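Missing here: one protein chain of the complex. Every other protein chain is in place.
For subunit A:
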Amino acid sequence: MTRLSRRAFALAAGTAGLSLAAPGVLHAQSTGRLVVIGGGFGGASAARYARIAFPRLDVTLIEPKATFVTCPYGNLLLAGERTLPQITHSYDGLKARGVRVVQDWADGIDATAKTVRLRGGQTVPYDKLILSPGIAIRWNAIEGYNEAAAEALPHAWVPGAGEQTTLLRRQLEALPDGGVVGFAIPPNPFRCPPGPYERISMVASYLKKHKPRAKIIALDAKDAFSKQGLFQDAWNELYPGMIEWVPLNKDGRVTKVDAREKVFETELGTRHKVDVGNVIPPQSAAKIAIDAGLTNETGWVPVNPLTFESVRARDIHVFGDANIGQVMPKSGYIANSTSKVAVAAAAAALEGRPAPGPTVYFNTCYSHVGDEYGISVVGVFRPTETGFAETPNSGGVSPRGPLAQQREQRRLEALYADAWYASITKDAFS
């Protein structure tokens, strides 16, 4: 199991490394090999930051896709307000910075030999592994919801090359006026806590303009959600009578789906027939984190809150949606914010310096709910001995109040949301 391939041995011995290293990456005085798995907000930000802040590190990014489609702003695509190319990012910027980008699946991690096995057969050695693989969908956690069912009832929660999001968009376009759009929303924790409710809002915005007699039913496995008051105020004001939200205590938890008949069945056996159905299923850390033995009984990865090093394996730093970030949300902003702390800790260890001191983790999350109408939640977090804590008397959501009073606040937040998207994607991919 731990026997290295001949290729890996050659790499480890430094005899074949030359042919693999990108120009400009190879330094005689290299302080170590940083391998990043996952080219999303977390991994791409980590690779970019590592090249800027620690130029003597060799940085390799392993990512199976040639480009990255963001989850954020996918909801605007559903509303017809963004196109797929507008939310797709290439790795050219990272390559230009000297990141060696390997387009392949990381199939396994050998934490003892400190190697990553690629599906293509190659073995990549590391000194420090930066693991930001995101989520996996827990297929069949909802009875009947498997990969085949997702072709009829898209999740659109793991963007891939955008197939799922564009499928849901096509279904919405084909919806008859007067049709029903159903949402199945999972319990906590899951990627992007306000995401389902932004999605409901953006779909409502589209329906109001193009299919005003259509209805939305949102079946939720929770009794409360992120920015709830703000979202519900907006729904009442912008889309009156269109959206029915059914919480857990009103039998909102979907336990079974029939993909052929497009039926959502709840815990108490109520069957909801929909014309378009979006199932946001329960999730766990990505498969590679589970296979590497890094997850605990929760399905997520416990980490040292100062360094993001796995508590189960040395020299593997895990952040982004895959880790247990409570109370920090699983957001792109947190993945970006914490990626730098993980890289700084890894670089310090490689260069024989103590880990950087405690810092501040920070989240801003905007949601679009209508035209020129944005809301946000902000959080300032700090590491503690057992995890992460929200900094007292800070953060929180946008002020509530009728649109007539809050119009400028809502307009500005919609503008800032767009600026946020441009900024954070630059900070990850440029």
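The criterion applied here is as follows: contacts are C-beta pairs under 8 Å (C-beta built on N, C-alpha and C of every residue); 3 or more make two chains touch, one makes a residue touch a chain; residues count from 1.
Here is the rule we go by: contacts and distances are computed from a predicted model.
Undergrad: Have a look at "Cytochrome c553", "Nitrogen regulatory protein P-II", "Fumarate reductase iron-sulfur subunit" or "CRISPR-associated exonuclease Cas4" and point out the UniProt protein name belonging to the hidden chain.
TA: Missing chain, UniProt protein name: "Cytochrome c553".
Undergrad: Among A:67, A:255, A:270 or A:409, exactly one should touch the missing chain; which is it?
TA: Residue touching the chain left out of view: A:409.
Undergrad: Sort through A:140, A:236, A:391 or A:405 and give me the one touching the missing partner chain.
TA: Of the candidates A:140, A:236, A:391 or A:405, A:391 is in touch with the missing chain.
Undergrad: Which parts of subunit A face the unshown chain closely enough to count as touching?
TA: For subunit A, the residues touching the absent chain are 49, 52-55, 333, 336-337, 340-341, 344, 356, 359-362, 364, 376, 378, 380, 391, 393-396, 398, 409, 412-413, 415-416, 418-420, 422-424, 426-427, 430.
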